[in-house]
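Here's the structure, in C-alpha cells; my notes come after.
One chain of protein is taken out of this complex; the other chains stay put.
This part shows chain A:
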Amino acid sequence: MTTTAAPLDVTALRADFPILSRTVRDGKRLVYLDSGATSQRPTQVLDAEKAFLQQHNAAVHRGAHQLAEEATDAYEGARQRIADFVGADFGELVFTKNATEGFNLVAYAMGNAATSGPEAARFVVGPGDEIVVTEMEHHANLVPWQQLAARTGATLKWFKLTPDGRLDLSDVDSVITPRAKVVAFTHQSNVTGVINPVDVLVAAAQKVGALTVLDACQSVPHSPVNFRKLGVDFASFSGHKMLGPSGIGVLYGRRELLEALPPFITGGSMIELVKMEGSTFAPPPQRFEAGSPMTSQAVGLGAAVDYLSVVGMERINAHEHALTVAALEGLSSVKGVRLIGPSDAVNRGGAVPFEIEGVHPHDAGQVLDSLGIAVRVGHHCAWPLHRCLNAQSSVRATFYLYNTLDEVDALVDGVREAQKFFGVA
C-alpha cells in the first residue's frame, strides 16, 4: 500500500472520539481493538444527530409543514452524500436497519419474483438453479442464501478456502456455472481481513448472467470503494462499522435492477396506489423503505461519511495497513501464538485473528479485558470459516483510523500476560 498523502495525525483525531479517553476495569486505559464489530463515533457524528433532533425532527416524506420539509431534506441529503461516497447514484441506495437486512432484502425479493410481474422474471430462482457463496462469509451473507435455496429448491454451492484462508479460485468455472443465478461474496473477510478479487468473481458471474451481491461491511469503512467501478449488482454495508449510528444499513443496487426488483417488506411509504383489491408500488428507493424510516441515523451516517472523506480513505487505509503489519509481526514473535488466515498483509485489511496454545480464546479475551484491551472472541459470525481453518474459535483484533502502534504493542504484551496467567509461557 503506497500513498503520497501525509500520515494521519492520530493524536489529534482521537480527540474527536470521547469514548477513547475513558478508562475501564479499575482505571485501565481503554485499548479498543474491536472496530470490526462496531466502531466508535466522533463528536461530529453525535453533534449532527443531536442538531437534527433538536432543530429539524419530523417524519420524512409526509406532512406539509416546515419541519417535515427540513427533515426530508436532511434525510435525502444524507442519501446523496453516502451515494457519492461509494460511487452510486442517489436512487441506487436503500436505507435498511442494518447490513443483514440488506442481504435479506435481496434474497426475499428474489423469492417473491416468482409471483411478481414479467419484469421480475430475471430474479426467479428455482430447482436446477444454483446460488453461489463462499466459505468465508459472515453468517449475514450466508444464511439468507441457504434459506432462499431451501424455499425455492435451488442448490447452494460455495467456493472453498485455501489453507491460509484465501478463496480457492483454482477452478472458478466449476463453481460458477451457467446454472448460477446469484454469486454472493464478501469484499473483505470480517475475520481474517482477506480482500477478495472482486473483478475475477464479477467477470465469472457476468459470463453466465448471474447477479453479484457484495458484502461491503468491512471494505467501505476502511478503504476507497466505488461500486460502479467494481461492477457488482448489489452491495450491503452498515453504518455502525464506519463511525456512524447503529440501526442503519445501506443496500446498493444497480438502478435497472432495483427498478425491476419486487418489494420485500410492504406497507406504508412504499406504495404508489392502494385499493382494497390490491396495490402498486413506488419506484426505488422508496419501494424498499416501507414504514417510517430511521432519520437521525441517516443524518448521522451522512456526517460519518463527511468525516471519513475529510480524513481521506487512502490515508485511513495506509494507517490501518501499518498497524496490521505491526500486529502480524508482534504476534508471530510470541511463541505459542498461531495466526489464523494469511500470515502476511498482502490484499488484507485491518483484522488479525489468532489462537494461543493452551489458552482458550474466551479466557484470553478475559485477561486482555482485565488490562483494558477490548477484542472480539468466538467465531465472529463466521463459523464455517473457523472450521475450514481448524479453529474452534479465535481472538480477533481489528483496527481503525484511531488506533495506534502503542495499542498494537499493548495487545502483544497482553497476549504474553495471558500465557503467563494460564501457565503456558
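What we mean here is this: a contact is a pair of C-beta atoms (placed from the backbone, for glycine too) under 8 Å apart; a residue touches a chain by one contact, two chains touch by 3 or more; residues count from 1.
As a working rule, contacts and distances are computed from a predicted model.
J.: If you had to name the missing chain as UniProt does, which of "Iron-sulfur cluster assembly scaffold protein NifU", "Carbohydrate ABC transporter membrane protein 2, CUT1 family", "succinate dehydrogenase" or "Extracellular solute-binding protein" would it be?
T.: The correct option from "Iron-sulfur cluster assembly scaffold protein NifU", "Carbohydrate ABC transporter membrane protein 2, CUT1 family", "succinate dehydrogenase" or "Extracellular solute-binding protein" is "Iron-sulfur cluster assembly scaffold protein NifU", the UniProt name of the unshown chain.
J.: Which listed residue, A:R22, A:K207 or A:H362, touches the chain dropped from view?
T.: Residue touching the absent chain, from the options given: A:H362.
J.: Check each of A:S116, A:S370 or A:T404 against the chain that is not shown and name the one that touches it.
T.: Here the residue in touch with the unshown chain is A:S370.
J.: Quick one: which of A:T72, A:N141, A:S236 or A:S393 touches the chain that's been left out?
T.: A:S393
J.: For review purposes, identify every residue of chain A that touches the missing chain, sorted by number.
T.: 25-26, 360-363, 366-367, 370, 377-379, 383, 386, 392-393, 421-422
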